[in-house]
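Note that one protein chain of the assembly has been removed; the remaining protein chains are unaltered in position.
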Amino acid sequence: MSDVLLEAKNITMQFGGLKAVDSLAFKIHKGQLAGLIGPNGAGKTTVFNMLTGVYQPTEGEVILEGQSIKGLKPFQISQRGIARTFQNIRLFKKLSVLDNVLIATHQHVKYSLLNSLLLTKSFTESEKNQKEKAMDLLKIFSLESKANELSSSLPYGQQRKLEIVRALATDPKIILLDEPAAGMNHSETHQLMDTIAKIREDFKLTVLLIEHDMKLVMGICENIFVLDHGMKIEEGQPAKIQNSKKVIEAYLGIEEA
Amino acid sequence: MQDFVQHLINGISLGSIYALIALGYTMVYGILKMINFAHSDVYMVGAFASYYVARWLGIDSNPSIGTLIILLLTSMFFCSLLGLLIERLAYRPLRNSPKLNILITAIGVSLFLEYGGQVVFGADPKVFPDVMKDFVLFSGAGIELTSFDITVLIVSILAMFALDFLIYKTKLGKAMRAVSSNPSVASLMGVNPDRIISFTFIVGSALAGVGSVLVGMKYPKIDPLMGMMIGLKAFVAAVLGGIGSISGAVLGALIMGLSEEMVVAYLSSTYRDALAFGILIVILIFKPAGILGKYSVEKV
Amino acid sequence: MFKAFKNPTLALIGLAIFGLGINFGFNDYIQLTVLFIMVNCILAMSLNLVNGYTGQFSLGHAGFMAIGSYFTAYSSTHWNIFPANLQFISAFLFIVGGGLLAAIAGFIVGLPSLRLKGDYLAIVTLGFGEIIRVALLNMDFLGGPRGYANIPSLGSFLSSYLFASLWILICLFTIWRVMQSSYGRGFLSVREDEIAAESMGVDTTKMKVRAFVMSSFFAGIAGSLFAHFTSFINPSSFTYLQSINAVIMVVLGGMGSLSGSIVAAIFITAFPEILRPLQELTHVDLRMVIYSLTLILMMILRPKGIFGELEITDVWRKYVRRSA
Partner (left out) sequence: MKNLFLSLILTLPLLAGCTKNNNEIAIGEFDSMTGSDATFGLSSNKGVRLAIDEINAAGGVKGKKLALTAMDDQGKNEEAVSAVTRLVTQTKVVAIIGGVASGRSKASAPVAQSHQIPFVSPASTNPDVTKVGDYVFRICFIDPFQGLVMAKFASENMKMKKVAILRDVKNDYSVGLADVFAQEFKKRGGEIVSDLSYQAGDIDFKAQLTQIRSKNPDTLYIPGYYTEVGLIAQQARQLGIKVPLMGGDGWDSEKLSEIGKEAINGNYFSNHYTTESTDPAVSDFIKKFKAKYNETPDALAALGYDAAKILAAAIERAPNLSGPAIRDEIAKTKDFGGVTGKITLNANRDAVKSAVVIQVDGKNRKFITTISP
C-alpha cells in the first residue's frame, strides 16, 4: 500500500440532529507531522474520538494501514497503534507517575495472571523491562525524578508531558496530540516543539496535532487540515493555509461589506 | 376475564404505594445524587408517630375525615423533622466525601432507626388506628373496587404533579435544580445549598409521612421493620423509572406493582420478588439509565 | 519458584501458633467467633478487589457466598469419593468446587451488569443476590426454607482453624500478588478513569469481569467454610443485609487496603459479640443500635476508613520512621 498510514473516508458524526463532523476525508502519510486546526467547536476533538473508537462514526470509516477499524473498541485500536492524549488531562490521578506509564505498557505484557502469583521468572523479568522502558521514556521528558510521586501532584505543564509519555509507552504507529501546548508559556511551547521533533526522530512516529497556537502549528506541521462546522474547508502546506481566504473568514468571521 | 381486571386494580394500587415512597428517593437522589437508605425508615417512624398521637388524642377508633387530616399532618410533621435531623447530623458532615461513605452512613442511619425502633416502640407489631371508613365504590361481577385503592392512586398522582410544578415551575425549584447540577456554582449565584438540601429532605420525608398514613389505612399492621422490604421495592422502582426523574419514579412504581401482581397471578407466587428484580435487571441492561432517566454521556 | 512460597509459609506458621493459643486458651464460644472472623476476612478481602481496587460497586456478594455454602453442604453430605481417613482431601476439593461454582455465577452476573455504572450496578448486583436467595428458597432438594442441616464439620477446632487460615492466606497473597502485577495496575486504571484506560489499550470490560470472577470465587470459598462452621444453613442467612455487611467491612477498613479489610472484618464480627454481655444486664438488645451508631460515627470521624489506601506495612513504616 502507498505510504498512507491513516485515512478517514467521509466520516460523519451525528448527535441527534446535529452533525458535529460532516463527511470528512483526509489522508496522513507515514512519518508525516500533520496539523488539524479550526475555531472552537469545529469538531476537532470529535474527529479524534472517532479515530480512537471512543465514538463510532455514524457514516464512513477510518482505515489504518489499509485495514478498517470500524466497530473496534478503543483498546483494540490502541493495540493496533493509534495513541492519544486528551484535551482536558485524563491522568490516573491517585496513581504514581511511573504507574501511569506502566498501565500503557500493559497491552504488551506476555505473562499470565498465574505467573504473577508464583512470581515466576517471566513475571519478574517482564516487570523489570517494563519499568526500564518507562523510566527511559520519562528521562526523555526529564520526569524520571518524579517517578514515584502522585501524578496529580505534578505541575500543569509536566502533567501534559506525562500524558505524551503515557501515549508513547503504547508503542504507537501514530500519536494524536490534543492541544499539547494548551496552558504552556512561550519557552515551554518552544521546548515542546523540540521534543515533538525528537520523538518523531527516535520513534519514527507519525504525528497528528490539534493546536490553537498558530506559531507552533505553522512552525512544525508539514500538512494542515482546517475544519469548520464539521467540514474540511482547506488542506495543504502551512504557507497556503496562512493566506487562504476561507480560513481567515472561518476564524475571524466575514468582513462587513 | 374479570380476574384480570381485579389484578389490574390490585397492581395499580400496590404500584401507587411504591410511588409515594419512590418519589422521596428520587427527590433526594435528584438533588444530592445520594441513595437515602433511611428514607423507608422515616416512613416507618411516620406510621408510629400517627399511631401514638392517635392513641394520645383518643381518636384511634373513630374514623372520620378529621382523623385523616390530623394524622396526615402529624405524620408529615414528624417525618420532616426526622428527615431534617438526619440530613443535619449524619449527611451534612459528609457533604463532599466519597459516595460510598455517604451510602454506608445512610445504611447506618437506617439500621439505627430500625433497631432503635424495636427498642423504643417494642418489636411486636401494632395496629394502625382506623383513619377512614373504606367504602366500596364498585362491587359486582367479581370485581371489587374500594375507596382505599383509589385514594392512594389519586394522592400519588397529585404528589407527582405537585412536585413537577414545584421543581420546574417555581423559583425554589430552579434553585433545587441548580444545586442538583452544581452545588458550588449555585452558591455563587446566591443560592444557599444547605437550605435547599434541607428543604428537599423536608419535602421528601413529608411525602413518606403521607405514604405511611395511606398505607397504614389500607394495611393496618405496623412494626419497626415494616420499612425494609417496601423501601427496597420503592427504591428499585425509582431506579427503574430513571432515578432523579419525578414522573419516572411514579411510572417505575406502577410497573413494579403491576409486574409483581401479574407474576403472582399468572406465573408463580414463590418467585414474586425474584421476578420483580429480574424485570429490573432486564430493563437496566437495555436502558442503563432507567426508562425516563437521561443517560449522561461522559464528555471525553 | 521457592521464593514465591517463602512469605506465605512463614505467615501460615505464625497463624498456626496463634491458633494453638486460641485452641487451649479459650472456650468454644470464642473459637466459633474466631472462625466466623476468618470467614468474614476472606469475604471482605474478596469484595475489596471489586469495590476497592476496581472501583465497581457490588451489592450481591452474599449471593456468591450462598452458592459456595450450598454446593459444599450438598456435596459433602452426598458424595464421599475418599475413604474416611482422607476426608480432608475431599473437604478441600468440595470447598474449591464451591468457589468455582460461585466464580461461574460471578461470570454470568458480571457480563451483563458490567456495562452499568455506580448505583445502577449496585442495584443489578443486589437484584442477582436476591434472585439467588429466592431460587434457593424454592429448591426443595436443598431444603428450601427448612435449610440444610448436619453439614459435617472440618473436624476439631484446630483443623477447622488451619483450613480457614490456609484459605485466608491463599486469598490474601493471591490478591496482593495480582495487585503488584500489571493486571493489578489494570484494575486500578479502571477505578481511576475507565475511558483513559481503554484508550491506553486496557480491555476494561475483561478487567472488570476478571475482578468479578476472582472476587466471587473467594466469596464462594468463604461461603463453603461458613457452611462447615455452622453446620446448618438456610437462605435467610444470605440476604442483602449480609452483602451490605461485606461492603461496610471494605469501606470501614479502607477501600483498596487488604489489611484494612482484615482489621474491619475482625472489628465488625467481634463487636456485636463483645456487646452481648451488655444485653444480659439491660435485658434490652442494644447491640445493633450501638453497631449502627458506631458506623455513622466512623464515617464522619474517619471517612477514609481505618487504613485509608495504605497497607499495615505502610502505616508501620510511616509511624516507625517518624518516631525513630
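Going by the order they are written in, the chains are A, B and C; count residues from 1 in each one.
The criterion applied here is as follows: a contact is a pair of C-beta atoms (placed from the backbone, for glycine too) under 8 Å apart; a residue touches a chain by one contact, two chains touch by 3 or more.
Keep in mind that what you see is a predicted model, and the values were worked out from it rather than measured.
Displayed chains that the missing chain touches over the full complex: B, C (touch as defined at the top). Per the touch definition above, the residue from B:118, B:180 or B:245 contacting the chain not shown is B:118.
Although one chain is not drawn, its touching partners on subunit C can still be listed: residues 27-29, 32-33, 36, 137-138, 144-147, 149-150, 230-237, 271, 273-281, 283, 285, 288, 290, 293-294, 297-298, 301-302.
One chain of the complex is left out; on subunit B, the residues touching it are 3, 6-7, 10-11, 14, 115, 118, 123-127, 134, 139, 142, 144, 146, 215, 219-221, 223, 225-226, 228-230, 260-261, 264-265, 269-270, 272-273.
Criterion: only the chains that are shown with their structure count from here on.
The central chain here, found by comparing per-chain C-alpha centres with the mean of all protein C-alpha atoms, is C.
Distance between subunit A and subunit B, defined via averaged C-alpha coordinates, is recorded as 49 Å. One inter-chain figure worth recording: subunit B and subunit C are separated by 33 Å, centre to centre, where each centre is the mean of the chain's CA atoms.
One inter-chain figure worth recording: subunit A and subunit C are separated by 42 Å, centre to centre, where each centre is the mean of the chain's CA atoms. Among all residues of subunit C, those that touch two or more other chains are 195. Contact of a single residue of subunit A with at least two other chains is seen at positions 54, 86, 90. For subunit B in complex with subunit C, the residues that touch the partner chain are 29, 35, 90, 93-94, 97-105, 107-112, 114-116, 118-119, 232, 235-236, 239, 243, 270-271, 273-274, 277-278, 280-281, 284-285, 288-290, 298, 300.
Only residues 51, 57, 112-113, 115-120, 123-124, 126-128, 130-131, 134-135, 137-138, 195, 240, 244, 247-248, 251-252, 255, 284-286, 288-289, 291-293, 295-296, 299-300, 303 of subunit C touch subunit B when the two sit together in their complex.
Within the complex formed with subunit A, the subunit C residues making contact are 1, 3-4, 173-174, 177-178, 180-186, 188-189, 192-193, 195-204, 210, 309.
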